[in-house]
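Other chains of the complex are left out, but the ones given are in their true place.
Letters are used for the chains, namely A and B, taken in the order the chains are written, and counting of residues starts over at 1 for each.
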Amino acid sequence: MAWTREEMAKRAAQELVNGYYVNLGIGIPTLVANFIPDSVDVTLQSENGMLGMGPFPYEGEADPDLINAGKQTITELNRTSYFSSADSFSMIRGGHIDLSILGAMQVSEQGDLANWMIPGKMVKGMGGAMDLVAGVKKVVIIMDHNARDGSAKFLKECTLPLTGVKVVDMIISDVGVFMIKDDGAVLTELAPGISLEDVKERTEANFKIEKHLLTL
Amino acid sequence: MSKIYKSAERALDGILFDGMTIMAGGFGLCGIPENLIAALRDSGKKDITAISNNAGVDDFGLGMLLQTRQIKKMISSYVGENKEFERQYLADELELEFNPQGTLAERIRAGGPGIPGFYTKTGVGTLVAEGKEHKEFDGETYILETGLKADVSLIKAWKADKEGNLIFKKTARNFNPMMASAGKVSIVEVEELVETGELDPDQIHTPGIFIQRIIVSKNLEKRIEQLTTRTKKEGI
């Protein structure tokens, strides 16, 4: 019973700390906003120029001048401020954002990330992803552990063009959680019903296993 | 010496030429200079290099200039929403330079103060870094990116006074203020033109010195790209 997307998002929400400024990527990372514990007060940044992102508007109340980086209509909060794209990336590249949660096509055991381009296919562009991984203090990846064809996405080396080198701190996939540290990757959690053997089989990257998982 | 023009067509008169470089504000379809883009299309000028975070959709925003084949090259960070764009690109009819969004924003911002180059760590070790100068500062590696300027910048603001002092609204601000500073000629279209003195001088986002021409938008569509809502029942 691997984790569902919602369960991955819920696990990622545990990384949120009171007072954090957080940027959530498009796709599954967006779901994390639904699982922020009431006791944790975080401020969501949207790289198109907004700090303090609120929920979707009520029907009939959408404002075309108020969207998030996924181009979805949203709302503002009491604490909201608006600013230019340059100021937005001052926050992002300058290390002022505490946490970014992003999707991935591939991650390497050194923390390299590939999530923007498949050679030979139409490329839509990297948007703000390269800036986020270059500047944000902690980068958490949420991804399916394997591609649709079953191939590994957590690899010794990425084969796709990179978004950033040694930028990923943590991977939350449907099989469990990996921390990526200077001396390599460590499997720290298993999704319920997933065995160490399952993970080893489905992973190309080298990784250590945290002690308490060995005694399961 | 009035900066105010009666129409987008007149505001573009005399400053357009084939092969020119333009900047157009906006993120997705939010905060785009709709009237000015339409007038640029009607001008028929071609071989344009267009600097804009996105490329509009097929029939709106910069997509209109793609349909008419007026754009030779796009400098953007994300172009996912445009099928005609994809077709022209895959057919090698369109040049495309992808910049990381923050790098693009900073390159445009650098145009204002005349900064020809700056170093950033965004993109180090990726395709973006290929062919660019690498330099170490305090033991970390950065790449050199260049500043951008435009022959003409097309800007969308919420309000202007007659001096060209501008105020933007919510996330429609995005790339507009930097592009206003980086244009040799910067033209703004606004929803409301007010008398000079009506705007609070502490609250002006773009001072009038950066704006050469002003028009009032007509028939703004303000199309929403992805309408996402919740029902009252759902609560927060």
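By definition in this document, a residue touches a chain if its C-beta (ideal position, glycine included) is under 8 Å from a C-beta of that chain, and two chains touch if they have at least 3 such contacts.
Just so we're clear, the structure is a prediction, and the values are computed from it rather than from any experiment.
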item	value
Per-kind copy numbers - full assembly in this file	A x2, B x2
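As a working rule, only the chains that are shown with their structure count from here on.
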item	value
Separation of mean Cα positions, subunit B and subunit A [Å, integer]	28
Of subunit A, residues touching subunit B in the complex	46-50, 55-74, 76, 82-86, 88-89, 92-93, 112, 117, 122-131, 134-135, 161-165
Subunit B residues touching subunit A - in the complex, by the definition given at the top	27-31, 53, 76-81, 86, 89-90, 98, 100-106, 108-109, 120-128, 158, 168-178, 205, 222-232, 236
